[in-house]
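Starting off with a structure, shown below.
The complex appears here without one of its protein chains, the remainder shown in place.
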Amino acid sequence: MSATTTLRQPALVPGGSGRSWLSRPSGGWRQTTVNKAFLLPAIVVFVLLFVIPLAQTLWWSFTDFTGYSPEASFVGLANYRVIMTDPSMLAGLGFTLLFGVGTTIAITLLAIPLAVQLNKAFVGRNLVRSIWFFPAIPSMAILGLVWRYILSPLDSGVLNTALATVGVGPLGWLSDPTLARLSVILVGVWGATGWHAVLYTAYLQSIPHEYYEVAKIDGASARQQFFGITLPLLTPAIVISTFLLMTGGLKVFDLPYTLTNGGPGFSTYTITQSIVVSGVGQGRYGLASALAVLFTVAVAALSFGQLALTRYVERRFV
Amino acid sequence: MTTPLWRRAVLSIAMLALAAVVAVPLYYVLANTLKTQGEMVATPLGLPTSPVFSNYAEVLSDPRIYRSFANTLYVTVASVLLQLAVGALAAYAMVVRTSRFNRILASVLLIGFVVPGQSTLIPLYRTLVGFRLVDDLNGLVLLYLGGSIFCYFLVQGYIRTLPYELIEAARLDGAGDVQIFGRIVLPLIKPILVTVGIFQTMWVWNDFLLPTVIISSPEKRTIVLQVYNAVTEFTTNWPVFMTVSVVALVPMVVFFVFTQRHIASGLLAGSVKG
Partner (left out) sequence: MKRRSRLAGLAAVAASAALALTACSGGGSGDPEGVTTITFLSWTGEEQMEQVIDAFEEDHPEVRVEASYAPPVAEYIQALQTRVLSGTAPDVFVIAAENKTNLIEGGHVLDLSGEDFVEGVEPFNLETYGRDGKYYGLSLSSWAAGYIYNKDLLAQVGYETVPETWDEFLEMCQKLQDAGITPFLESVDQMPTTVSAWIGAKNAEMEPSLDDQIFDGESTFAEQWTPALEQYNRVFEEGLMSKDVVGLDGDQVSAEFANGRVAVINGGPWFIASLREANPDLDFQFSLVPAMDESGTPFAAGAAAPGYAINAKSDEAKQEAAKTFLGWLAEPEAVELFQSLTNDVTVTDDFEPPVDPSFEPMVEPIRNGQLYLPMIAWQRAEDVLNVEAVAQIQRMIRGEVQPEQVAKALDTKLAAS
């Protein structure tokens, strides 16, 4: 136990010295100018590619804009009223939340141990690392097709054939609402775990070897090392990874769209699918914009809340 | 530092077995590139009975694919380098100075992550029309700069984990922000820059939505547009479609295999000493 306490001492832990990053006093005007100059490109990009489009979307949400003719007339809150009164506009809310939270938790629990293992030396490491990462590459159209064959509810589906050899099934992977939700989440986890493991691997590099050397000399077990050194020092990475997972998960569109097209029924329908169907498919751009505005606010609230929570945990840990 | 051999062997076997399961869908993609459309319908999941290479021949004999490779290479290299530059500079500036302005800005920038992309497509397109960059590869590069916010976010998190004393010491030696960033921070954040570079390269290389909307001239197509060219309304020749995809991905595979060792090679230990 002594090893762990030693390691948590701020002086030794780089994350601990992070405090001094936060308490930087501001310097003279020259440094301030340089600092602003460093920030300027990012601000320009942000205004041009996020603020202006978002403002435009906000304006359209109060109009009857069709997406075809630039003329649009102001309709006040009519679009928002439609969303509030038409329950099927929000039919995707439940699954969107489930997917966002479910994939965030599952991927985080899998990616951290995976990254730790992938950081060790073993035969075929590069191959294994590449394989885990590759699901992130091919287009969803192709992966959706392949997964539809694997998860086919028919006896001839790959998974059902495999299960039949142990006397289980056939199961309606994509035709039973609960299993369909599970399947979509499963494929989502398959697709992104390697990606996040790579992110964690990069952060593992910022943990100096010396810590582990000291811990070993003190007789800490692998388990103690993981919970005493690795996990606490990975919290900045966890903050970032979970934030990305949550925002990405709540915005998911391609995956359920190609795998189940929202079905069966509305069981894997997402909010983004609502936005796309009413905006692009229907030419009701004003309505789609209103939905997008509400959705942006909701995702912001959720993910900033989650970010605050993980940062709080980070501060307590380190 | 010496792990017993048997433990390494066990780890190897376990990791390879797990990877084999993960790779099953990728195997199906590859297997189907060696089939005809008919064979794929007959046995979508079997090994090709007599592998055909006609799909590859067909794809590689089309000169347009090489042109689209060049286009994609330009867009990817230009936009990823710019994204990394913009993101890393902002991350450094944000971390070394915690003025009120910077703190507010740090929260505001995160809005970039929560906007659903589908809803900003039309405004973005109109912005490009304003800049006369529609149907122009540089227009794509400009739009991909949105990824700078992603770079910024990952890099700032990484800089925070570095030992602050290094910068403090440099500052006492009289170094300015430009020198500190270039000489000290940049080498230290290499693992995360490479990682983010890989992520963004994958994204830009594979992106489909923006090129479909922005690019209309066939000679300016990116590789993914070229891939989707094989798609028609009802019938998709899946084997050819998969083959073009695989060909399009080969550079990514090579890129990843060559860059991944930079992510995990214990760079920090060396740099701190040096």
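Labels for the chains are A and B, by order of writing; each one numbers its residues from 1.
We take it that contacts are C-beta pairs under 8 Å (C-beta built on N, C-alpha and C of every residue); 3 or more make two chains touch, one makes a residue touch a chain.
Keep in mind that this is a model prediction, so the values were computed, not measured.
*Asks:* Taking the complete complex into account, tell me which visible chains touch the one left out.
*Replies:* Contacts of the omitted chain with visible chains: A, B.
*Asks:* Among the options B:Leu121, B:Ile180 or B:Ile223, which residue touches the chain absent from this view?
*Replies:* Residue touching the absent chain, from the options given: B:Leu121.
*Asks:* One chain isn't shown here. Among B:Leu109, B:Leu137 or B:Ile184, which residue touches it?
*Replies:* Result: among the candidates, B:Leu137 touches the missing chain.
*Asks:* Which one touches the absent chain: A:Ala42, A:Ala115, A:Val128 or A:Leu145?
*Replies:* Of the candidates A:Ala42, A:Ala115, A:Val128 or A:Leu145, A:Leu145 is in touch with the missing chain.
*Asks:* Just to verify: which one of A:Pro53, A:Gly102, A:Pro135 or A:Pro153 makes contact with the chain not shown?
*Replies:* That would be A:Pro153, which touches the missing chain.
*Asks:* Touching the hidden chain in the full complex, which residues of chain A are there? Just list them.
*Replies:* Against the missing chain, chain A presents residues 66-70, 82, 85-86, 88, 91, 145, 148-149, 152-154, 156, 172-177, 180, 260-266, 269, 276-278, 280-283.
*Asks:* Hey, which chain B residues sit against the chain that's not shown?
*Replies:* Interface residues of chain B facing the absent chain: 36-42, 44, 67, 70-71, 73-74, 76-78, 81, 121-122, 125-126, 129, 134, 137, 208, 212-213, 216-220, 228-235, 238.
By our rule, only the chains that are shown with their structure count from here on.
*Asks:* Just curious, how far off is chain B from chain A if you go by their C-alpha centres, in Å?
*Replies:* Taking the average C-alpha coordinate of chain A and of chain B, the gap between them is 16 Å.
*Asks:* Given the complex with chain B, which residues does chain A contribute to the contact?
*Replies:* Within the complex, chain A touches chain B at residues 14-15, 17-18, 20-24, 26-27, 30-32, 34-36, 38-39, 41-43, 45-46, 48-50, 52-54, 56-57, 67, 117-139, 141-143, 145-147, 149-150, 158, 190, 194-195, 198-199, 201-210, 233, 236-237, 239-240, 243-244, 247, 251, 253, 272, 275-276, 279-280, 285, 288-289, 292, 295-296, 299-300, 303-304, 307.
*Asks:* Which chain B residues qualify as touching chain A in the complex?
*Replies:* Listed in rising order, the residues of chain B that touch chain A are 3, 8-9, 11-12, 15-16, 18-19, 22-26, 28-29, 44-45, 85-87, 89-90, 92-99, 102, 105, 107-120, 122-124, 126-127, 143, 145-146, 148-149, 152-154, 157-165, 168, 176-178, 181, 191-192, 194-195, 198-199, 202, 206, 208, 224, 227, 231, 238, 241-242, 245, 249, 252-253, 256-257, 260-261, 263-269, 272.
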